[in-house]
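Complex shown without one protein chain; remaining protein chains in place.
Our next item is chain A:
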Amino acid sequence: MPTIIEAKNLDLWYGQKQALKKINLEIPERQITALIGPSGCGKSTFLRTIDRMNDLVPGVRVEGQMLYAGEDVYSPSVDVTWLRRKIGMVFQKANPFPMSIYDNIAYGPRIHGTRKKSELDEIVEKSLRGAALWDEVKDRLKKSAMGLSGGQQQRLCIARALAVQPDVLLMDESTSALDPGSTMRIEELMRELKKDYTVVIVTHNMQQAARISDRTAFFLLGEMVEVGPTDKIFSTPEDKRTEDYISGRFG
């Protein structure tokens, strides 16, 4: 698979504290890449660097490159709104807007200029189908999204991300607050999504990383220690720190 995202010698500081150290990591297109590591290792920071969510943190400084489709996302010519449309993000806690299911999904497309109702109807249905939520909500699209269950709300957020036709979906601990059944539905969904999208997940759940990802990268103390095919990382990791972390010896 060709590389869609590539970090080259990426350093990141929050004020004086260096959170990412010379990260070199290639993320292949239409695969699921899992970022694992103990709390504070830099995996979420790395994820947020891909779509420049860290720009909002005061005192943040980035050196090196983060390439998306060959272009450095930190170059001045990059339009951040465009970048975040191409690279969607789903968070740990589902965050539906306090409006109807329909309007949640239509929100992004409307901002990007889609006004025609027939077009919006089509996007809403397509996105909800893509997030495996359509059948459950098609009869109550005008009802508030706040009435959905936790798992449904998280799928709504995925649908909302899909509505602006991204290339990449970043998911930061997106199932950690869900019950096993809802987690499985989202994991099944990720497998479906990777046919059309590149998925990057951050997870503390080793079994989840082993279950669904194609590649796994292990972060520790701001460094990317090891990356490889998931089967390889979980059966025969090369670095002892990787082995010790995934087998629960620390972290």
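Definition applied: contacts are C-beta pairs under 8 Å (C-beta built on N, C-alpha and C of every residue); 3 or more make two chains touch, one makes a residue touch a chain; residues count from 1.
Quick note on the criterion: contacts and distances are computed from a predicted model.
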Name the omitted chain as UniProt records it, choosing among "Spore germination protein (Amino acid permease)", "Phosphate-specific transport system accessory protein PhoU", "NADH-quinone oxidoreductase subunit K" or "Glycine dehydrogenase".
"Phosphate-specific transport system accessory protein PhoU"
Per the definition of touch given earlier, which of A:Q16, A:T81 or A:S235 contacts the omitted chain?
A:S235
Of the residues A:E29, A:E125 or A:E243, which one touches the chain left out of the display?
A:E243
Since one chain isn't shown, list which residues of chain A touch it in the complete complex.
206-207, 210, 229, 231-232, 234-237, 242-243, 246-250
